[in-house]
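This view holds just a subset of the chains, kept in their places.
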Amino acid sequence: MKSVLPVLTVVGTILLFWLVAVVPMNMHLVADQAQRDGLSVTPETPVERQEYSGIGLSLRNLHLVPLTYDFVRPRLPAPQQVAGEMYKTVFEKKITSKRSLVYHGWVTLAPTLLGFFIGTGLGILLAVGIVYSRVMDRSVMPWAIVSQTIPILALAPMVIVVLGSMGIQGLFPKSLIAAYLSFFPVVVGMVKGLRAPDGMQLDLLRTYHASPAQGFWALRLPASVPYLFASLKIGISASLIGTIVAELPTGAKAGFGARMLVGDQYGQPLVSWAALFAAALTAAALVGLFSVVERVTLRRMGMRTA
Amino acid sequence: DGHANSVTLQLQWVTQAQFAGYYVALDKGFYEEEGLDVTVLAGGPDIAPPQVLAGGGADAMLNWMPSALAAREKGLPVVNIAQPFKTSGLMLTCWKDTGITGPQDFKGKTIGVWFFGNEYPFLSWMSQEGISTDGGDDGVTVLKQGFNVDPLLQREADCISTMTYNEYGQVLDAGVNPDELVTFKYEEQGVATLEDGIYVLEDNLKDPVFEDKMVRFVRASMKGWKYAEENAEEAANIVLDNDETGAQTEAAQVRMMGEIAKLTAGSNGALVEADFQRTVDTLLAGGSDPVISKQPEGAWTSVITDKALN
Amino acid sequence: MIWAIAAVLIWALGWWVNVRLANGPVSDLPAVKVLIPAIFGLTVVVIWELLVVGFEVNPVILPAPSAIVERLFSEGPRLWADFHQTIIKGAMTGYVIGGLAALGIAVLADRSDFLTRGILPVGSFMAALPIVGIAPIFVKWFGSDWESKAAVVAVMVFFPILVNTVAGLRDTSVMQRDLMRTYGAGYWPTLFKLRLPAAMPFMFNGLKIATTLALIGAIVAEFFGSPTVGMGFRISTSFGQLALDMVWAEIVIAALAGSAFYGLMTLIEKRVTFWHPSQR
Amino acid sequence: MSSDKSVISARNLNLTFETNDGPIHALKDVNLEINQGDFVSFIGPSGCGKTTFLRVMADLEQPTGGSVTVNGVSPEEARRSRAYGYVFQAAGLYPWRTIGGNIRLPLEIMGISKAEQAKRVERVLELVDLEGFERKFPWQLSGGMQQRASIARALSFDADILLMDEPFGALDEIVRDHLNEQLLKLWARTEKTIAFVTHSIPEAVYLSTKIVVMSPRPGRITDVIESPFPKERPLDIRDSAEFLEIAHRVREGLRAGHLDE
């Protein structure tokens, strides 16, 4: 709660900057259009105008400034345009309509969640393997890092074709890409977490002659919970990005990714921008949700959170 | 059974009126009348229809012939079984004020081109004109064009690739007057290559069950196309219904359908050998880095259309 | 079937060798630390080759490793040009810009709790903007050449470096800070003599995460517009031409470059944060 | 005070750590007998091997030479049969378990029934004066209380041997005095054998039947001092001449060890 005012301040600053930037970013296009509409523009030809920067051109054509805020096909839409589009597509459409962002949000969210569960599950299993087996640690960990250097957008179509050839379509291929992006932070975090117990805590169990399984349930797992939550928060937004990436090679049918693409393709920047912001808001909401669960869980476990 | 009557078609782009014939056939029950259960898979960036075909994800695909012939040379034996598009819709759209009046003026200019297997017609054309594509004052600087017309609007490029039915309209939608532009239709430049054709894997054709399925599929699809040509507005709305993104607009799709109708108008679905040969010749003339190296054999067949259209 | 059996056998063999190496007395030698993952990787590659050949997988779906290696050698100059365009020009420039910006903002944010509270949530919101959404916008803004790729990379690496640096700048104990107070030290001495050195281990965490993001960002952004050179351009174009061996050759380069970049940062980290317990 | 039954016996014990800066001789030729019911303190400058010695007895460290037996068997067997309770320098309670949960931990691991667990927890909490804190989390207790909880944890499964590594190191003198008294009472009552590491000379003298003075580089035993005090020891004995004399002897032993360096 203490963060509300600071966040508003920062958001306000960004909005202000954005509002100012709208003018030079769109001025060239606006000037071209104004000329067609018979307004006076200096300099007079588009080719000459190319010589000027957006700011320079704006200063020379102050009377065109208002037009930059209400341009149909802006390079940088004004904030109120994006907000308007979002309002229209979130609140003014039935959520079952394919013109509703809520509908597309769900289309993206479902594979995100499935992929997140797969990725988290795999990540935890892998982390347990790495912590308990030296061979896994030594041979798999470096490759887990390498896996993250592979551009996913290059891999995605192949994965989807291979899965398609096995008759698997729909939700699952997207989830797999989402899982691929979310497993890594979970592995890294959980390896750290499972190794968090110090020598003394481990020695204590040794003096009790506890079995490895008992050590896992009584010590390593609970000790890793704070790390797990940190990973989950990174993992869920990675998962969402994975789904959106995967929406392109699965035939951009629906979902935030498809909206972004199609908006771009058919000259409707507002559609793209609204989808972009909606995606980021969804991620923020998911991360916020995990923060709440984290706080409750840690409190229940008696671990204080800062 | 399912195998004998189910068809999956892979499109080469997202749902739009470019594919109206198939959606109309689906919606109007033309496929059903043939006893077919058809699934239409939308395409998009990052989807290579030949690969989907190779992977068994689809029974038939739409493709531009240069891309399909290149795939053949890569060892993926795809065969054209029908050619609903008679005319090419591809063109270059340039700003008139750049001073471009003919292909030779491209020298020293920046041109946006689609890649992803769609660059072959352009490369062949430039090769025929003797213009290098490596930039410099005597060549053109090629940009890999994204999926929008912004490089032109923002004058990052002097010319971009457009389809008569889509991107060109978008340039106009952006407020540009046609008289600000110069266009070069590949068709008019004599370098037209065949666009949206229906392709299947060669091996599959040996299976009489599959062949029969395709005959019915092509027949119904062509019925769809002809219906779409005559009922452009309705067809556009059918496309809109099938667009799951909800981002397409009726105006754009109606206009697109109108333009598409011009490209399909001359075709009953059967491939005209001369068109095929012209495409091959254009590609073979591709200069130092030809798209295909030799006259393709068995790259098309009239068997299906012969049976489908009696 | 025989191929599948061979694959299983080779897997078992590789695993067995690694078990011996990892649990044996030599396991802590630096050479062995490299050898174990290498054997693991080699096993995977051999099995891949066996399965592709054995099951006659169509090369337009999955090429054999041998074909990829052949491409790596035969297309050397082109791969180098792509690497130069995407990694050196795009990714590196973006990495440096994003890193410096993050550092600057982190130092700024650290001046007041208020700013930190404001910047971190907004920053994490921006980090959640998917790359496939921002890449087309940046191509629109900065043109098709490497500048737009650098911009995408800068935005992608910004947040992890920012968060880690902010956390690092705060990772000073009360005692360490009080010590500076007892010297009557002002803001700048405290920053340069205490906060920044203390922040280094954290900063490198961020810098390491950012390495892989930088490569991915530069490559993926090329999918949305580029000149006719670059790793992302080549990947998407070759993919469209079904030249999957070339696609994989670029992927291999990306993985090599990414791992090398990561390794380099680890090395610098070792040098700079030699004093941190994790490095001793 | 102590019977003659040997509980721990070390013979020519050696332990060398291999480190990057070369080997460290943490224990050299250590010989020691601890009998049933003994309270043995280990005292010596930092790094003289006190902790290492205790850890060897607990099978947390492997000697590189010589032998130890605990209850006549190897430390490993002793550990497996849960022959001892170990108290670490810091309380080391698991923060996600309540005080009761922490004390129950060894009992759960040893597979003791729920009912029995509850009984034992109650008993040891009483023993260390922490009745009523069963449901609190560690951070809700002061350092001294946490340390008592960790002692309770070591007592809960009623091993005959207690190994304690500077359990009161972090506490202030008054609390420490109090816990010393309590520990002595417990020891007198239960007849356990206790090995106890400390840095404090008065503490060592006050508590022990036997004081083992150690010296570093290499870690070795330089003196073993038997204490003449009876099992019941009021705090005032610390002002007695006898006490001061023993303390003086310990101090001299320690100083000698320091001068060696």
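As written, the chain order gives the labels A, B, C and D, with residue 1 at the start of each chain.
What we mean here is this: contacts are C-beta pairs under 8 Å (C-beta built on N, C-alpha and C of every residue); 3 or more make two chains touch, one makes a residue touch a chain.
From a predicted model like this one, the values you see are computed outputs, not experimental measurements.
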(request) Formula for the whole complex: give the number of copies of each chain kind, using the labels shown. (result) A x1, B x1, C x1, D x2
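Following the convention adopted for this analysis, only the chains that are shown with their structure count from here on.
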(message) Tell me the fewest steps from chain C to chain D, where a step is a jump to a chain it touches.
(response) 2
(message) By raw count of C-beta pairs in contact, what's the busiest chain pair here?
(response) A-C
(request) Just give me the whole-number Å value for how far the CA centre of chain B lies from that of chain D. (result) 84
(message) Suppose each chain is reduced to the average of its Cα coordinates; what separation in Å results between chain A and chain B?
(response) 34
(message) Using mean CA coordinates as chain centres, what's the gap between chain A and chain D in Å?
(response) 54
(request) For chain A, write out the residues touching at least two other chains, lowest number first. (result) 75, 153, 157-158, 161-162, 165, 248, 261, 264
(message) Which positions in chain C are in touch with at least two other chains?
(response) 61, 136, 140, 223, 236, 239
(request) By the touch definition up top, name every chain pair that qualifies. (result) A-B, A-C, A-D, B-C
(message) Touching residues of chain C toward chain A in the complex: what are they?
(response) 15, 18-19, 21-23, 27, 33, 36-37, 39-41, 61-62, 114-119, 121-122, 124-134, 136-137, 140-141, 212, 215-216, 219-220, 223, 231-232, 235-236, 239, 244, 247, 250-251, 254-255, 257-259, 262
(request) State the interface residues of chain B toward chain C in the complex, per the touch definition above. (result) 45-46, 48, 50-51, 54-55, 67, 70-71, 74-76, 115-119, 133, 141-148, 150-151, 154, 156
(message) Show me the residue ranges of chain D that touch chain A in the complex, using the header's touch definition.
(response) 55, 58-60, 79-80, 82, 84-86, 88, 90, 92, 94-98, 105-106, 108-110, 137-139, 157
